[in-house]
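The structure that follows is given in the form of structure tokens.
The complex is shown incomplete by one protein chain, all other protein chains being positioned as in the whole.
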Amino acid sequence: MSVHHERLTIGTDQRETTVDVTARVRAAVTRSKVREGICVVNIAHTTAAVFVNENADPDVQRDLLHQLAKLVPKDADYRHAEGNAAAHIKAVLVGNDVALSIHEGELVLGTWQGIYFAEFDGPRERSATVTVIGD
Amino acid sequence: MSVHHERLTIGTDQRETTVDVTARVRAAVTRSKVREGICVVNIAHTTAAVFVNENADPDVQRDLLHQLAKLVPKDADYRHAEGNAAAHIKAVLVGNDVALSIHEGELVLGTWQGIYFAEFDGPRERSATVTVIGD
Partner (left out) sequence: MSVHHERLTIGTDQRETTVDVTARVRAAVTRSKVREGICVVNIAHTTAAVFVNENADPDVQRDLLHQLAKLVPKDADYRHAEGNAAAHIKAVLVGNDVALSIHEGELVLGTWQGIYFAEFDGPRERSATVTVIGD
């Protein structure tokens, strides 16, 4: 059994955007040489998130950010004084980690699935950790 | 240490429904022979999800789907042209994976907890992966 860690840095260029990190997570799995196991991706921030969803039509990502902004408006009766309370709340709703399966040396993802970093308070330089555990 | 994978197929008969897969995940854990470890369940789709919640009163599942439909209406100003943007957004909110603990050969679940597959764009034939890692 081995454990392999990699740190990803992700630059975002808008206040709210998603970044497809699938290829980078796949590359970390390959470098880990783990054939069977699991892979966990964690975001090191509290106004960003990670999720798995459609990798084909970019409108899905746009619709997601648009609907999240309706559910959690940027400006409301928040008390947090930094102006980014909505970003914190969205980060909790979307989630700080994904856990994925590795089989025969490859991430197990459906045909239309990609792994996305979600930026809710950019633009910023962000980081995430990829942890691979297995044989 | 060993790693065990199983693929579940789940047929859904409505556009939106939940399916209790607890017994099937438990059976996969038993077959894995892992006594101490963790179990990850992943959905291979982008308009479906997995979650842990109440297994006693079916009204909880109904209320969940009902409230999600209020938060993310089926028809709104979405750009994704396939008519299922809401299903993608719900899948992100509920999540694509659950990670569970295994102790003494059994999934660690509270008395009222079950593992549910959530269908947001059915009816369809769906699949999920169960990965068990441990001793």
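Read from first to last, the chains carry the letters A and B; within each, the first residue is number 1.
We adopt the following convention: contacts are C-beta pairs under 8 Å (C-beta built on N, C-alpha and C of every residue); 3 or more make two chains touch, one makes a residue touch a chain.
Please read all numbers here as calculations on a predicted model, not as lab measurements.
Seen across the whole complex, the unshown chain contacts chain A at 1-3, 5, 38, 40, 42-46, 71-72, 76-82, 85-86, 88-89, 91-93, 95-97, 99, 127, 129, 131, 133. Annotation for chain B: contacts to the undisplayed chain at residues 1, 36-38, 51-54, 57, 59-60, 62-64, 66-68, 71, 93-95, 98-101, 103, 108-110, 112-113, 133-135.
Methods note: only the chains that are shown with their structure count from here on.
Computed from the mean C-alpha positions, the centre of chain A lies at a distance of 19 Å from the centre of chain B.
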